[in-house]
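Below you'll find the structure, written out as structure tokens, and then a few comments.
FYI, not all chains are in this one, though none of them got moved.
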Amino acid sequence: MEILQKVSDSLLGLKNKKPLVHHITNYVTVNDCANITLAIGASPVMADDIGEVEEMVSFASSLVLNIGTLNSRSIESMVAVGKKAKARGIPIVFDPVGVGATSLRTATAKRIIEEVGPSVIRGNMSEMKILAGLNADIKGVDSIADEVDGEKVARQLSKKLGCVIAITGKQDVIAQGDRVCLIDNGHPILSQVTGTGCMATSLIACFCGASEDWFLGAVSGVMTMGLAGELAQQSLQAGEGIGTFRARLFDAVWAMTPEIMRKGGSITNE
Amino acid sequence: MEILQKVSDSLLGLKNKKPLVHHITNYVTVNDCANITLAIGASPVMADDIGEVEEMVSFASSLVLNIGTLNSRSIESMVAVGKKAKARGIPIVFDPVGVGATSLRTATAKRIIEEVGPSVIRGNMSEMKILAGLNADIKGVDSIADEVDGEKVARQLSKKLGCVIAITGKQDVIAQGDRVCLIDNGHPILSQVTGTGCMATSLIACFCGASEDWFLGAVSGVMTMGLAGELAQQSLQAGEGIGTFRARLFDAVWAMTPEIMRKGGSITNE
């Protein structure tokens, strides 16, 4: 079956199951993550206290771990809830925000990879190069790495870590071993809004929470974000800018259908 | 006096007094709670450190306690600030988000009820059934309980806890002992945006902070949210969805007038 058909079917599966997605994420974009989860048809829960995370994740269909504003308290909760999710066999989507920028972030990412074992890792090229042990220029949490060799980095990292790798950027690359998809949806304006990376991670968790094929879940989540970005940008009238774009981005995810996916999706399935 | 007349008068009282509403709430929807408080004409303050909450609440006209992202630090602050508010005699509006989902939430809700004694509790039917000691299916923080017997649950819980009970759902039920109102405003789209429950709680605190009748404050806050949701939904044009709806929801609360309330309000006063 063609990849776009599979992706559009996965949207139906998501809307049918309405998976509960447990997040431990940053306080900058947490509201956006909750709203994008609702917009696509899943249900968000945000809980981060060590005294309840293992119990809360026992209801969930998938888990997001995002280290955007990590702290000593949330790191322990992430590891504990990640282990519980792993024991339950639900997908764990890890967003290593700013890995490489500080040693705390690098050590935490390493710890989550080793002690938890994420199912999917989504990040930008700078972050992924750091995880792959390659040199990368880092400045804060935004990527400044060039994007050549994305496919090679994704493939190698996927084999090394035994999980799905999703590198988002001008062209997105999703890899699971030698299974690779390139996605050409998206628009540069997405990088001018905070949280579009975090929201892509949440969308991946929404799709993975309703599918057994986590590679497909990652492709579906990333493509949904890119396509919604394109549609939101195209809707802008004269005088409208980034604030209006942000509202329309949620409109577009909320209105996403299998037909829109099949018509607008741009995936190269290698 | 007819209930809709009282509700619309309470809006004038709120705008005249501009009450300061102290919140300890979750980091997912805290920005929405601050903005809805401003939109209706009150003034929000968010402070949660144990070192200042009792001093901060001494200026406030009402207090919101919301356990959406509770943690060991904020729980102690909630109890301390709640006791101080109680001693001052100002209304305390409690939102037991996700009670029943984890034992930490259930124990915290019980502790706030016993040690603080809220003036108003607002929640969905699942949460309220848990508080009432009834069986309820819980999955995360969204309600999946059916809504029959809402009136009975509200009335019993109000008598048991000695406070106003506001159960929001398809039909909202507000009870204070045998005083009961049913509200038929609202629209299903409200459940597709995060924070509409939290914002209803904030609105209740805004109205209660300007009135001595906390039952009326609860009715006014819940009706305002429902009616604003209807008006925002009706304003949507082709192609507009949940992101635009969210902006319009704030527009509608901001534009609320006694006239709009009397014309659009749908309250059955039993």
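We just call them A and B in the order they show up, numbering each chain from 1.
The definition used in the following text is that a contact is a pair of C-beta atoms (placed from the backbone, for glycine too) under 8 Å apart; a residue touches a chain by one contact, two chains touch by 3 or more.
Everything numeric in this text was worked out from a predicted model, so none of it was measured.
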item: Full count of same-sequence chains in the assembly - 2 placed in this view; value: 3
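Here is the rule we use: only the chains that are shown with their structure count from here on.
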item: Where subunit A and subunit B are represented by their mean Cα positions, the distance between them in whole Å; value: 33
item: Subunit A contact footprint on subunit B (complex, rising order); value: 26-29, 31-32, 68-72, 98, 101-105, 138-142, 192-195, 239-244, 246-247
item: Of subunit A, residues touching subunit B in the complex; value: 20, 22, 27, 30-31, 34-35, 38-39, 43-49, 51-52, 55-56, 59-60, 73, 235, 246-252, 254-255
